[in-house]
Each structure stands twice: as C-alpha cells, then as structure tokens.
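Below you will find the structure I want to go over with you.
A single protein chain has been omitted from the complex, and every remaining protein chain is retained in its original position.
What follows is chain A.
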Amino acid sequence: MSEGAELVNSEERFRSLFEHNLDVILFQDREGVIWDVNEAFLTLLNRPKEEVVGRPVSAFLPLALVPVFHEKLQQAFAGTRVQFDVAVQFEGAEPRVLNISKVPLWVAGAVEGVHMVGRDITDLTASHQLIEQQAQKLNTIFESITDALFLIDWNWHFVHLNHEVERLLHVERAQLLGKNIWDVFPEEVNGAFYQQYYQAMNTGKAVHFEAYYAAQQLWLEVKAFPSEEGLSVYFSDITRRIEAQASQEKLTQDLYRHNQDLQQFTYLVSHNLRAPLTNALGLARLLQAEDAAQQETLTYLETSLEQLDVVLQDMNTILSVRDKQDVAAPESLLLTDVLGQVLHSLQELVQQAGASVVLDLPSDLRVHGNRAYLYSIFYNLLTNALKYRSPTRPLRIAIKATRQPEGEMCLSFEDNGSGFDRAKAGPEVFKLYKRFHEAGSGRGVGLYLIKTHLEAMGGRIEVQSQVGAGTQFILYLP
C-alpha cells in the first residue's frame, strides 16, 4: 500500500466513523459555529445539512441551555475534555437526554476546534427513574405497614428496616444497615430469636413465634420468611396482650382457689359443724330439769342451740346456691305448675290470714330454670307477703306474668301489705341479714335468697314499696 493510499484510506475510515456513527457528532469553532455535522444529528434535528452548517449550535438550543453549552465549549477550548448529561429539546426535535462529550482538536499546540459527541441515554435514564420510583414505592410500603420489618441477607447483614423497627427496638437505621445482626444484638446470640432465625434460614421454611426481648422488656410476635435474598422478618409488640393473658390466668386461678375454699367451707358447715351441734341439741332436750330455775336455764340453752342451728341451716342454703353442687340441672318449667305447688303447700297459712291470691298469667308460660330455685323464690315471696301483711285490711296478692317481645319473662308480684321505706332501705334491701320491718320473725334471709336464686338462673329482681300501701317485686328471667 502506498503512503498516499494509506492516508486516503485513513481519512475515509475516520470520515465513515464520523458520518455513520450512531451518536450525534458535530464539529464547531470557538464561537460555536457548526463546521461539520453527521447524519445522526441531522436526523435528530430533522433538517438538511445546508440548514445546519455555518450556524451556531445556540440557534437550535432552547434559550435556557445556551449558557451551559457555551461554558462547556469554552472549557473544551481551554484544553479540557468535557463531559455532561443534559435533557435537551433541539429546535424541531423530540426531547432527549444526551450524554455529551466535548473533545478538543489540537493542531500544532493549539485547539483549533471541538468535536461534540452526544450519546442518547433517554431510555437508560427512563429505566433508572423507573427503578428509583419503584424503590421509593417499596420503601413507602415498608414504612406504611404497621408491623416492624427488616430484611437481612444470607450473611446476616441488615439490608433494610422500617421506622417501626427503630421505634420498637430503640435503634437507628443508619447504625444498623450493612451490619451483622448478631454484632448489633450480641446478647441475643443463642437466644430464642437466634434459634428461630437460624431454623428459618436452614430449613427454608417460615417461622412464627412469640419471644421476650429483654433489652426493651417487650414481648414480640415474630414471623420470619426466608427467601433468595435472605430473611424478611416482621414483628409486632404484643406485651400488653401477654400481660393481659397473665393477669387473666392469675384471676382464673384465684377464682378457682376461692371456689375450692367455698366448697370446702360448705362441706365444713354442712357436716363438721352441724354434727356436734345436733348432738348438743339432742343432749339438751334429753336433760330433765330438777326445779323451775333449772328448767328456765335448760330452755334458754335449748333456744340458743336452736338459734345456732337456724343460722347454720341458712348458711348451708346460701352456700349451696353459690357452689351449685347440690342442684339438679336447669329444665323447662311451667310457671303455673311451680306456683301451684307453692300455693298448695302454703294453703293453710293463706286461709288463716284471710288472704286472696289472684293469678294473671298464661297457663302455658314456661321458664328455663331450676325447679328448686323457682320454688324457693315463690315460697319466700309468698311467706314474706303473709308475714308483713297490713293489720288494717285483708291481704291481696296479685301475680302477673308475661313474656316480653325480647323473649324475657317478666313477673310482677304485688301485695297491699304494710310495705317498707324503699328509699331508706336503698341498695341494702337484698343483702343478707338485713331487716326492714321492726316487728315480726324475719331473719333477713328471704330477699337475699330470692336474689341469689334468680341470679343463679341468669335473672334479676326489682322492688318498689311504700309504707302502708304495699310492695311490688318485679322478676325478670331469660
């Protein structure tokens, strides 16, 4: 090959490189005037070569970018190779993002011109932006979930963690990211978290557990999911729930123990206490008095023992209602049936008192309850009415019952007896050994029993009374 041909060939090669390059290329002088331009640039500008050559680059630039391009050009003429990214819309062209290089051309120790090469990075930039947006989105999701969340890689290094982790564990993100979890929490090595996470990593299966984090005195519920990237760990603070559970359990235990004690106590009253008392009572009755003085003493002894026995029997009744051991299961009961039984057993007393009882209730009205309780309730209501009847008029008792639309049974038991001061009695009215009549043989057990029996069947009671007018009880049963 001759020297000339070599030269021509070399020129042609460079010409082709300039002309057919995919990057946009132009050659410009110190003033920015374009001396030469390649096909790619003409395509971008969508103009013929003669409209471009001889004009300054600034003629095709948006005004805002002119100073930048000018400055970069001056830097290149100063002998530096300049590179910058710019989003630019040349006149009549599509908007693009270009990575621009300005390369000075040295001739005999001076810069004679500058090649400007623009690489189109529009798509690349868009991809980068998309990735960044998605990362941002992911970050937003991480932050918005209420669980604490962190990711660790296969080397146990923190890759990501959200704000809830910082808040719960009192740590700062910057101090954790990139660090080994067991360097950050050395006291947890070999602990519950450590073992669970290792198990998840080793088996590739998710773990779900509750554990105590002593450093912050927190109970945490943790789910850890192994993946190709490592381990995603979600956790939340369940300290309150655990504490509530613990106190619930303690309460149940206490209650159980109290109940045991109560049953023990009932047994004690029913057997151990009453056996010697009945002996004493029997022995007292066996004794024969030698004179009147002794007889009086003996009578008082007997009365005292009898009083003691009454208290004991009351206690036994009350305790048996409480511990429900001695009672048949609840059943469906015909109200008129139980009321009839009670009225029958008190028939004589009702007649002696000259009292009348008016019943106003559907004959098929049923309640769900214990026969013995219901019997005791009506028995006590009726004997109360008889006991505290008015001395000035014959006793009238009206018993009405209906089933409310909500399904509750409502029973009214009303008398025209001597009544009592309801306001004065206040909340004491149903309490044990409380009495509201001055005269009479009341022990203050009846109303207490009525209330306890009703409550044992899921019911409740209300009472209205007026001195001299009468008393009305209203019973509700489910």
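Here, a contact is a pair of C-beta atoms (placed from the backbone, for glycine too) under 8 Å apart; a residue touches a chain by one contact, two chains touch by 3 or more; residues count from 1.
We take it that contacts and distances are computed from a predicted model.
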Chain not displayed: protein name in its UniProt record ("Polar amino acid transport system permease protein", "Tripartite-type tricarboxylate transporter receptor subunit TctC", "Response regulatory domain-containing protein" or "Cation/acetate symporter ActP"): "Response regulatory domain-containing protein"
Residue of A:N99, A:N316 or A:S412 touching the missing chain in the full complex: A:N316
Residue, one of A:A64, A:A108, A:A174 or A:L286, that touches the chain absent here: A:L286
Which residue of A:T278, A:Q294, A:Q307 or A:S356 touches the chain not shown here: A:T278
Chain A residues that touch the omitted chain in the full complex: 269-271, 274-279, 281-283, 285-286, 312-313, 316-317, 320, 325-328, 372
